[in-house]
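Here the complex is missing one protein chain, while the rest keep their positions.
And now, subunit A:
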């Protein structure tokens, strides 16, 4: 496609684009390319040791990596849909005409305001077996409680629970805004046609919310891979890597193990996953989204 823009306007356009482009290049694109380059040409903390596939070979043999990868995928696969459904349900609930609506909205939104580190420090004490909130509640019913973070079968689930609690309120805000943007006319028309509540939801509300759903879906998936602050406080990836997630494992390799080369390889893996997700979301799902 040829742009029929006068020359001075083209320059103007480029000048406007330049600051953002320069920042993106400096802090996103160049580092990405460097990371890819390093993953093939370095070893430990030494750069330019010649082309090698050793780092990738180690990846295939590294049991911890495979566990971390499966943890990350499970973590995303559970937290994303659950927090989105919860967010939608909460949004529908607080969008209705009920008493104390603002207070309720605020209550649902509160977890979002808190920084992840703070949340993790609070939940650490919720989860603690002897003095924690959860086991005390279970204790009222005569249950001896669980070692939430210390039991490898439970610990990843415990992290998911906290993440859902933290994220659902955030996504709710987007749904709430979208719900308020839907014209009342549709609902009035539906009422005249005698449509049931379920049909109204399925045929009017949900389709009109699709652009928001796509947006939230992308953000939720990115967050599921990007947000690991809580691991530093809650489990440090333990017990025995049961809660180790990909980004945290990258941090460990780069800054605890001084292995920048292997950290680069892991970063390439993470980037690939995110690219695949993005392509899938924009390429496949977006085609089915109805924009007004």
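Just so it is clear, contacts are C-beta pairs under 8 Å (C-beta built on N, C-alpha and C of every residue); 3 or more make two chains touch, one makes a residue touch a chain; residues count from 1.
Basically, contacts and distances are computed from a predicted model.
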Omitted chain, identified by the protein name its UniProt record gives, among "Cytochrome C biogenesis protein", "Aromatic-ring-hydroxylating dioxygenase subunit beta", "Acetyl-CoA acetyltransferase" or "Carbohydrate ABC transporter substrate-binding protein, CUT1 family" | "Carbohydrate ABC transporter substrate-binding protein, CUT1 family"
The one of A:128, A:195 or A:219 in touch with the missing chain is A:128
Which of A:66, A:258 or A:282 contacts the chain that the document leaves out | A:258
Hey, which of A:55, A:205 or A:235 is the one touching the hidden chain?
-> A:235
For subunit A, residues in touch with the removed chain | 45, 64, 124-125, 128-131, 139, 142, 144, 147, 149-152, 233, 235-236, 238-242, 252, 255-259
